[in-house]
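We show some of the complex, not the whole, and keep each chain where it was.
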Amino acid sequence: MDKKDSVTIVAFSGDLDKLLAAFIIATGAAASGKQVNMFFTFWGLKLLQQTKSKPKGLNLIQKMFTFMVKPGTEKRSISKMNMLGMGTMMLKKLMKRSKVPSLAEMIAISKALGVKFTACTTSMGVMGISKDSLIPEVDNIAGVASFLADAEKSSVTLFI
Amino acid sequence: MDKKDSVTIVAFSGDLDKLLAAFIIATGAAASGKQVNMFFTFWGLKLLQQTKSKPKGLNLIQKMFTFMVKPGTEKRSISKMNMLGMGTMMLKKLMKRSKVPSLAEMIAISKALGVKFTACTTSMGVMGISKDSLIPEVDNIAGVASFLADAEKSSVTLFI
C-alpha cells in the first residue's frame, strides 16, 4: 500500500470531544479509501471495554481504577466544561441535532469502512483489562511495535 | 509543492498554552518557507470567532454553549493551573516580558507569512457558529476531507 494511503491515530484520550475528533478523521479518511489504524491506549481503551464485563482477578487498585473510570461509549464526558455532566449532555444533544453520529455509531461506521482497531497490551496489563472484556470490534491486541509499524507507513500520524 | 515543505496542524484545543504552541510551530515553519495549514475545530474554533458577534437563530443549548465558552483571542485560558484566571494572567505577563507575541499578534504574523486558516464546518454546525461570526482572517470553511488533503501532502502532522 502506498504511504499516501494510510492514517494512524493514537486514541489516548477517553474524552467524548477528543474521541469524536479522532473518529471524524478516521471515518473521513477511510471513506476516501485510505487504510486507517486506530491504536487505543490508556483512557482511550475504556471506550472499547464492554459495559457489562465483571473483571476477575483484579487487585484492589485495579478495582478502584475500574470503578472510577466507567467503560463504554455512553460514559465518555467532555474534556472541558463538563460541569457534573451537563456539558456532556449538551454536546450529545447538539451532535444529534447536527446529525453527527454518536460514539457507538462511529464505531459501527468505522468497522464498516475497514478501520483497524488495536488495543494496547501495556495499558491492558496496567489497568487490568482482560481480552474478553473488550468489545468484539477490536481487531488486534498488540504493543507499541505494532503502532510504530503502522505509523511509519502512514502519511498522517496523530496523537489524540 | 514538495512534501517536505508542508506542515498541517489540527488546532482542537482552545487553551492559551496549547494555541501558543500551535502558533509557534506554525509561524516558525512558515517563516522558513513552508506551506502551513491550520485546521481549527471544536474548542479551537472559538479563537476565530468575533468577540462582538451576536449569533442569531441558535437553539437554547447552542446559546448556553456560546455563553459558557467565550470567543476571541483574549478569553483563552491555560490548560492547567488556571486558578480562576490567575495562572492565565501570569502566563500572559511572562509572555510579554519574553517578547512572545500574544494570540492576536500570532494571528497577524501567521497571515503575513501565508499560513492557511481553515474553520471546520462540522464543529460550526454543532456549536452554532455562523460563517459571518468568524474573523476575516479565515481563508477557508471546510470539513475533514480538506484537512486530510492537506495532511497527506505534509511531512509534519500534529493534533494540538
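Note that the chains take the letters A and B in the order they are written out, and that residue 1 is the start of every chain.
Heads up, the rule we're going with is that a residue touches a chain if its C-beta (ideal position, glycine included) is under 8 Å from a C-beta of that chain, and two chains touch if they have at least 3 such contacts.
Everything numeric in this text was worked out from a predicted model, so none of it was measured.
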Open item on the list: Total copies in the full assembly, please; the file places 2 of them.
Closed with: 3
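Basically, only the chains that are shown with their structure count from here on.
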Task: Interface residues, subunit B side, partner subunit A - complex - done: 10, 12, 14, 41-43, 59, 61-62, 64-65, 68-69, 122, 125-128, 143-145, 147-148, 151-152, 154, 157-159
Task: Sites on subunit A touched by subunit B in the complex - done: 4, 7, 17-18, 21, 24-25, 28-29, 32, 34, 80-81, 87, 90-91, 93-95, 97-98, 100, 155-160
